[in-house]
Structures are given as structure tokens and as C-alpha cells.
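The complex is shown incomplete by one protein chain, all other protein chains being positioned as in the whole.
Chain nomenclature is as follows: A and B, assigned in order of appearance, with residue numbering initiated at 1 for each chain independently.
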Amino acid sequence: MTSAENILERPETPRRTRLQELWLLFKENRLAILGLVIFVLFFSTAVVGVILTSGEDPVFDPALIRLQEKLLPPLARPNLETLAHGEAPRLGVYLFGTDDLGRDVFSRMLQGAWVSLTVGFVAVGISVLVGIFMGGIAGYFGQSHIKNDQVIITVIMFAGVVLLGLGKEMAGVVLLLVGHASIVLLLVSKRIFRKRTPPKWLKMLHRNAISLDTIIMRLVDIMLCFPSFFLILTVVALLPASMYNIMIVIGLTSWMGTTRFVRAEFLSLREQDFVAAAKALGIGNFRIIFRHMMPNAIAPVLVSATIGIATAILTEAGLSFLGFGVPPPHATWGNILSDGKRFIFDAPWLTWIPGTAILIVVLCFNLFGEGLKDAMNPKLREK
Amino acid sequence: MNHDKDPLLSVRNLKVYFHGRDDTARAVDGVSYDVGKGETVCLVGESGCGKTVSALAILGLVPDPPGEIVSGDILFKGRNILRLKEVELQHIRGNQIAMVFQEPLTSLNPVFTIGNQIEEAIQVHEDLESKELRDRCIRLLKDVGIASPEQRLKDYPHQLSGGQRQRVMIAMALACNPDLIIADEPTTALDVTVQAQILNLLRTIQQKAGMSILYITHDLGVVANIADQVYVMYSGLIAEKGNTEQIFSQPRHPYTRGLLASLPGRSSRGKRLHSIPGSVPNPSHKPGGCPFHPRCASAVETCQSVLPDMCDYGKGHLSRCPVIYDLERQEKSREKRGD
Partner (left out) sequence: MFSFIGRSIIQKTITLFFVSVVSFLIIHLAPGEPSQVDPLNPKFTPEMVERFKKEFHLDKPLYMQYIYFYKGLFTGKIVSWKDNQSVLLKIWERFLNSLPLFIVGTILTWTLSFPVGIRSAIFRGGIYDRSATFLAYLLISIPGFFFAYILIILTVTVLHVPVIGMETFGLSTYSWPPVFMDRIWHLLIPSVLGATGGIAVLSRYVRSQMLEVEGQDYVRTARAKGLSSEQVHYKHALRNALLPFVTMFGLILPGLIGGSVIIESIFSWPGMGRMAYEAILARDYPIILTVNFISAVLVLAGTFLSDLLYLVVDPRIRL
């Protein structure tokens, strides 16, 4: 046995890093693990799928139209006599049947996996980036105010640029000159009046107009006034249809939640002692934000991001249903699902297969997200 | 048979374990204590030694899961209340045994008025008309020393100060004239002056009503002030037990001695304070044998492997340290032999 002195230090449980703790907690939630497993499967399917279905002569061709083979149920044998060479399905049977243009549904699903994945990730990526940026500024620099004079100068400069853009060069240039002159005047006046008290009208210019926090939160409020699906629908209907437009639009309309989370976290973190300590040590603002505060604030963002991916995939399906999804011939699961609605009773597999696939993938993201949330919530942990 | 001699409450060999993910915390590991009628018993120990858990177990308030009462008996007025069903326990809670908790702000429901919560404490067990109810509440508030009780009835918890809230908690506990009050560090969250007032209040009430008090604390000063019997707890076990005089003048456990020596006082002014080296063991990973041995200056070989039983010094003074017991016996026999 070790001597008494060695046991003076408390016999510790094996030390765990925070990540390991998180993982252990997460592991207990079986549904969440299931979610993770399915996500990995989905991800690999998507990657494999896009490899197998793109290029000139893909392994599985999603775009090959064979009108004579249309609307075949799953596991149907191809009618080899009517097909040209190279048109027969790779596996010998139509694994998921064919759609109304004779295209192999299995290939389309493979191709669609990648698109659905991309739409989800890119859209959420955009919304998370915007959200973190806005929320971070609001939370950390929120109390900084914009002064009256800064507002006036900004308006002058902005108007100048707009006028330039509209072709009124003279007026535009004049305004820009006025703007720059004001800036110089401002700086000069600050130096002159450092020792003496400035006159009243100058003091008014220096007063606080509005805080950064208020500006950003008002922006969030404005965005929230638009019913999200309608907003997306409006923009998507008015813009030319393309996959990228959809991703960008979904991303730009769903950053509000993330902003709120990040702002709330930053507000509470900012008051904590470790920030004051870092500042006392002379560490610069940005370093504090990224190295110290961000890791703490990331948690709710991560949770809302996984659930956001699920929502984005569902939104894309909804848009496709209404005819505004990713344009053909690109296959997305939402596309296939919506194409199938015309043949509900004749070819139910065209609805069941993409529908179930979407259901499973979205479900797995939701389970994964909730599992993360429960694992990171200290209040729900057992002692 | 003189029933007054039988203790009102008797905790016998209680074991309460908490089951974690991959380990089990043995919070209470074989604890026994008695509270007699009209007695004030103090349960002393540092944070994490299991004193609160043992008290919660009395009222069946240990969260299950993850907690589990593994073994032991708790006899109250002769009945084993560990065996009682929930409904029967509800009859005892608040009525015969009442509890005052540590944090008065979070222990009071923020959306109900003070009056409401005190009235509820009464209504659960007794059937009174509303006027009687209200009068009783006002009287209770007066008894615990709250000024203008009629106005206070309509206040919400957040409108009162910490001291007032704790008095309200005590009023709630007294509402049905219980035989035993369990006070779990009721003054830890309060200022020292308020602490003194609360202690005086408890003492007055006890003298008036003949109530027993089980007072849980880590503050030896409080113990010296109010205790009749003292139980010192360490790492889920009773280390030493005795009356106030015995514990303070003749401590017979290294832990108790260390605690007393650590108290800053006039005699140690200007000198380095004594502190017990090391730290409290993790309830899931206790050292073998006597739990205190890693920090004990008097430890011997057997202390590492054998969990000692309580040694009896007579007149109700018990201690779980055979080393000191043997030492004293040797001293005594040497004296007898004449030196």
C-alpha cells in the first residue's frame, strides 16, 4: 500500500477532459446515438452517391430517360429488349423503381442525397456565421453607442454613394467631399477641445445616438416580423430558380435565433470574472472573444445548428412541393417527393421512398441535436 | 416504563448511496444517532460528509433515483418510518417532523404569497376556518419575530430580506407544532447578526414548546452555543459523539481535535492557524479502513485496513478511534500502577 503521505492528495477519479465528459453523457442517450449513426450513414451515402452519379458516364445514371420503362415498381426487372446498350440499370433491377420519365429512382435518390445535404449544411452555415457575428457584436460591444455626428456623416456618405450610383455625379461627389471634410473637422475639433469645454452644439453632436445592441436587436425584430416560410417563398419565387439561391435565402432568413443565443451567452459571460481578469492582463478584445468566450457560447449554437439543418431539409422539400425547389434535372429528395404527388395512387413508391428517407434523415438530426442539448445541460444531469 | 427515556427519533445504521454513471457515492455509510425529547442535537461536519442526506432520509426526501436507502432503520416514536408508504409519510411531514432548509430564497415558492404558503402548511394537516387560519398565521409570524405580520402576509418571497425569509421558513415549520424540527444549516446563508437572532429564536421556541431540534451545521461556534448532544460526522460516518462538554473539552477523535484546533481564537492570535492536511475523500472513492487515516497524524498500520467500531468512554461519549482509546487506557493503567 502506498504511504499515508501519498494519499494526502484526494484519490481522484480519473481526470476527464470536458469533451470526454460530454461524450460519455451523450453516449447514454441511445436515441441520440442512433441519430449520430444514421447521420454518418447519410453523410457517407451522400458522398458516395455524388461520386457514383456524376460525370459523363456515371456508375448510376440519374438523368437517363427511358420512357418505355416508366412507372415501374421497385425491384422490377428491366425489359432488356427495348433498351439500348448501356441503358440497363447497373444492378440488374430497378432497385427503387422508375419515375414517370423512366429514370432510375435509386440513382436519383443517390444524387439527391448530396444536394439535400449541401442545402442543409450551406444554409445553416450561412445562418450560423451571420448569427454568431451579429450576436457576438451585440453581446460584446453592445453598449458602445454610435454618436450623433457619426450617424450624420454616415448618412451623408451613403447618400453620396447612392447619388453616384444613380448617375448624378456632381451631387454625389459633392456629398462625398462634404462627408470627408466633416470627418476631418471632427477629428480636429476633438483635439482642439480636449482641454477646454466644447460649445453646446458640438457637445450635442458627440452625444450617443443609439447603441449597437439596440440596432442589431431591432434588425432581428424586423426580420422576425416576416413569416419565415412566406419570406423564403417570396424571395425564391421572385428570383431565378437555382440551388444556390435557395441555400442563400434559407440561410439569410434563419440567423435570428442564433443571434439571440450568442448575444445572451455573451452578455452573461462578459460579466464573469474571467473576462475581467483577461482584460486586467491586457489581452485584446478579439482574443478574449475568440479564445475565451466563444467556446462557451458555441454550445447552444451547435444544438440549434443541427436542428436547423433538419429544418432546412424540410423547407427545401416544402418548396419543391410548391414548385419552387431546386430546378430539374437536378434531383433532390424534395423534388422526387413532389414529382410523385401526381401519381399517389398509381405509383405510391414515388412518395413513400423519398418521404421515408427525408423522415429518417431529419429525425436523426433532431435526435442528435436534442441529445447534444441534453448532454450539455447541467441541470438535467444526474448527480 | 419511562417512555421519556426512549429517544424520540432513532437513526440506526443508515446507509444511503447515490448511483452515478460508473460509480456509486456512499454518502451515508452506516450512521446512527438519537434525538431525545426536548433535546437539541447537533450534527457537525464539513460539506459533503453526508449530514444533509441523512436528514433528508428521515423525511423520505432523498431523490430516488439516483439516491437509494440501502439499509438501516429510522425509528420515530417507536415506528420505523423508513418502511412507511408515501401517503403515511405525508401525514408525518410538516405535522410531526418539520424541516427548515438552507436557502430561504429558493426554498420558498416565488409565485405564492407568504401568507398563502404558511396557511397551506397548516391546511394540509388541520381543518380550520379561514379566519382562524389567518389569525394563526399572524400569530406564527409574530412568534418568529416578524414586524407588522398582517402586512407581510400579502408579500411575496422576493420582497423580504434573507433573515425574514428564514423566519418565515421557521414559521412554516412550526405551523403544526411538530415534535421534531430538523434545521439544515439554516443560518449559513445569512449575516452573523441575523444568525444570532435566529439561534435565539430557536432556543426560545424550544423552551416554550418542548420541541426537539436536530441542527445540522459546520459551525462549531453554533454547536457550542445550543447543543445538548453533538455528533461529529466525517465521510458518511459518525466520528465522535458526546455532550457539548465532552466534545469541546475532551475530544477523543483526531478529526474532532483537528476541527477544534483549527478554530481561530485569541490564543492563536498572530500565529499560523492549524489546518488539517489533505482534503475530504470523494464519496465514490473512499480510502480503505478508517476514512480519516490519510490525514491523521495518529494513524497506525491497522487504520488503513480495518474500519473501527465506536469506542465507549462512558457517560454517552463515543469515538471511532481505537488508537486514542488504547493510548488512554494505557495511560490510565500506568496511573493506576502508580508512577
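As a working rule, contacts are C-beta pairs under 8 Å (C-beta built on N, C-alpha and C of every residue); 3 or more make two chains touch, one makes a residue touch a chain.
Being a predicted model, the structure only gives us computed values, none of them experimental.
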Per the touch definition above, residue among B:54, B:95, B:166 or B:319 touching the missing chain: B:95
Candidate in contact with the missing chain, chosen from A:137, A:275, A:337 or A:375: A:337
Contact partner of the left-out chain, one of A:63, A:202, A:243 or A:363: A:363
Touch criterion as defined above, residue of B:120, B:228 or B:328 at the omitted chain: B:120
For chain A, residues in touch with the removed chain: 31, 218, 221-222, 224-227, 229-230, 233-235, 237-240, 310, 314, 317-318, 321-322, 334, 337-338, 341, 344, 351, 355-356, 358-359, 362-363, 365-367, 370, 379-380
Residues from chain B at the interface with the omitted partner, ascending: 59, 61, 86-87, 90-95, 98-99, 101, 103, 106-112, 120-121, 124-125, 156, 158, 169, 172
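Just so we're on the same page, only the chains that are shown with their structure count from here on.
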Distance from the mean Cα position of chain B to that of chain A, given in whole angstrom: 54
